[in-house]
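The other protein chains are all here in position, but one chain of the complex has been omitted.
Let's turn to chain A:
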Amino acid sequence: MSTGAILLIAATLNLALIIGLSLTTALLKARRERRARRHEQELALLRPVMMRYLATWEDGDAHDLADMLIGYHGVTTSFEELVAGLLPKLRGADRSMLVDILRRRGTIDQARQGTGSRWAVRRYRAVELLGAAGVSEGIPDAAALLGDRNTDVRLAAVRALGRIGTVEAAAALLEHLDSDEGRKHPIPPHPVTMALLRIGTDATDPLTRALEAGQVEVRTIATEVLGVLGVYPAVAGLQARMRLDPSASVRLGATHALGRLSMPSSAGDLTAMLRTEEDVEVLAAACAALGRIIDPSTIPDLEHAVAHPHPTVRVAAAMALVPFGATGLDRLREIAQRDAEGGDAAREVLARNSIATDTTPLISL
């Protein structure tokens, strides 16, 4: 065969290949567009029915609509899409009623099964739906995904447990983080903290237990969240963490929490910390906590801290004296007269609070 003939055959084959590929692409595009149009049409039909049912579900006449929504099985997942969009916007009985419809349609069971899918995208969708619906039967399934090999799925599981709430969800989160599995597939602390805060005081018992966790991150999260949630019975545990924990981040979290809780019984431990602690951030947090507790017996310790070698501690201690009122301001003015030993911090804090640095009374009678 001549070279020309070979070239002609190659060119023809190339052309045929290009035409074939173009046709396939066009067919796929057309099919995708047809499917999207059908999905939009379905949504357009379904949305008013759903809205009408939400507006009238208390009436006896709405039963037919409910039956229709429960029995509706479109070719796509329009119904679930619609409900998943509505759930985060509603609360109360209307929300419970939507979840009930999902349950009766079998969607919740399907989602629970979906958490075991081999496809990450399906596991993700399934756990998101369980979280949006806030169903407690989904807790074990969501908890199982905390150790998922896919990071997005793990984060979705954390969010879902936060939305579902209850003591079991909080316990699952904290226990997983402290386990070997949790070490293998780590989860960043911020989403866990947000989920625990969302769960709220239901998380109190697991959080108090987590003060003794093996992982530093877990103990740190527990201290911070207990403080933000204002769990007063945790004060003794937090004081112990502040005094004894080998990790500075845990001691810092506990000190922040004790400051938020502002219990006078913490003053002794906090002043003791000022004498023994070496971490600058923890020392500054201890000063801030004493400034919230406002126990006059702690003023000498704060005065001493104003002369600390590190400027962060000096300023924090000086700021902590301001809430003590006239007594604290008098001490700050005295310190401000000095050239060294915290004079700079005292002057800075007085200036920041627009307070005169001399000892002339602010109001003369």
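One rule holds in what follows: a contact is a pair of C-beta atoms (placed from the backbone, for glycine too) under 8 Å apart; a residue touches a chain by one contact, two chains touch by 3 or more; residues count from 1.
Simple rule for what comes next: contacts and distances are computed from a predicted model.
Missing chain, UniProt protein name: "Response regulator", from among "CoA protein activase", "Pyruvate dehydrogenase E1 component beta subunit", "4Fe-4S ferredoxin" or "Response regulator". From the set A:Arg95, A:Arg154 or A:Arg331, the residue in touch with the chain omitted from the display is A:Arg95, counting the whole complex.
When the omitted chain is restored, the residue from A:Thr56, A:Ser136, A:Thr151 or A:Thr327 that touches it is A:Thr56.
If you put the missing chain back, the residues of chain A touching it would be 47-48, 51-52, 54-56, 58, 85-86, 88-95.
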